[in-house]
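Encoded as structure tokens, the structure appears first; notes follow it.
Let's turn to chain A:
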Amino acid sequence: MRLVSLTVVLFLFWLALSGHYTPFLLAAGVGSAVLCALVAARLRIADAEGHPVHLVRGALTYIPWLLWEIAKSAWIVTKVTLHPRLPISPTMTKVIASQKTGVCIATYANSITLTPGTITTGVKGNVLTVHALVRDGAADLEGGGMDARVSQFERSA
Partner candidate 1 sequence: MTRIDVIQHLPSLQVVIPLLGAVLTAFLRRGTLAWGLAAVVTWLMPVIAGALLLQVLQDGPISYHLGGWPPPWGIEYRVDVLSAFVLLLVSAVSAVMMPFARRSVAFEIEGDKQAWFYTMYLLCLTGLLGITITGDAFNAFVFLEISSLSTYVLIAMGRDRRALLASYQYLIMGTIGATFYVIGIGLLYLVTGSLNMVDIASRLGSASVEQFQPIVVALAFLTVGISLKLALFPLHVWLPNAYAYAPSFATAFLAATATKVAVYLFLRIFFSIFGVAISLDALRVFDVLLALSLSAMFLASILAVYEQNLKRMLAYSSVAQIGYITFGLSLANQNGLTGSIVHLFNHAVIKGALFLVLGAVVYRAGSVKLADLGGIGRKMPLTFAAFVVAGLGLIGTPGTAGFISKWYLALGALDKGQWPLVFLIVASSLVALIYIGRVVEVAYFHPTSEAAEKASDPPLNMLLPILALAAATIYFGFFTELSAGAASKAAQALIGGLK
Partner candidate 2 sequence: MQHVKTFIGHYNYFITIFLMVSGLYIVIARGNMIKKLVGLALFQTSVYLLYVEPGKIIGGTAPILDPAFKVYSNPLPHVLILTAIVVGVATLALGLAIVARIHEAYGTIEEDEIFAREAQE
Partner candidate 3 sequence: MMISYPPEILVLAAVLIPFIGALLIPVFHRAPNLREAVTLATAGALFLTVLGLLDPVLAGARPEAMNIVVVPGLALAFKVEPLGMLFALVASALWIVNSIYSIGYMRGNDEPRQTSYYVCFAVALGCTIGIAFAKNLFTLFLFYEGLTLSTYPLVTHKATPDAIRGGRIYLLLLLGTSLVLLLPAIVITWELAGTIDFTPGGILEGKASGAVIGLLLALYAFGIGKAALMPLHFWLPAAMVAPTPVSALLHAVAVVKAGVFTIVKVVVYVFGLDTLRGSDQSAWLIYVAGATVVLASLVALRQDNLKKLLAYSTVSQLSYVVLAAAILAPISLIGAALHIAAHAVSKITLFFAAGSIYTAAHKTEISEMKGIGRRMPWTMGAFAIGALSMIGLPPTAGFLGKWFMLTGAMQTSQWFAVGVIVLSTVLNASYFLPIVVTAFLREPDDNPHGKHGEAPWPIVLALTATAIGTLALFWLPDVPLALAKSMLER
Partner candidate 4 sequence: MKLDLILRIGVKFLLPFVLLFALYVQFHGELGPGGGFQAGVITAGMVILYAIIFGVDAAKRIAPQRMVEFMVPLGVLIFAGTGVAGLLLGKNFLDYSVLAHDAPHGRELGIFLVELGVLITVSGTMTALFYAFSERGR
């Protein structure tokens, strides 16, 4: 089932890329999508981790939220960067990821990295090691706001 969904997604991807809808190219698109899906199956990457279709609905609300977070923290980093004294206070810390699946721990970790000012430098179990540009960034993460939002995203599946 996941394979079919992957095939469909891939074919849509093809259509978006192609822009030429001749019979030959459409057929080629179908063939390519099927081929890719089969290869994915052979590589054993078309599983819940590699093709998490179930999370699409949650993503629809999560992504805008994340984008806004990114914008906010990017602005903070910008201010720091352009400040004459470069007022950074690099901090390493650890935070707990309360998500249950790997995909969502990864989502949390990547969301941390994606927001400027914080980077996930390591994942061990459900403990994430984080490097923050300023102390406040670390403190925000330790507060668990983002962790809760990702968990909510996980539950939406």
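Regarding selection, all candidates are chains of the complex that A comes from, given by their letters.
Note that a residue touches a chain if its C-beta (ideal position, glycine included) is under 8 Å from a C-beta of that chain, and two chains touch if they have at least 3 such contacts; residues count from 1.
Since we're looking at a predicted model, the values are computed, not measured.
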Looking at this complex, which candidate touches chain A: 1, 2, 3 or 4? 4
Residues of chain A touching candidate 4 in their complex? 6, 10, 13-14, 17-18, 20, 25, 28-29, 32-33, 35-37, 39-40, 42-43, 45-47, 49-52, 102-103, 105-106, 109-110, 120, 123-125
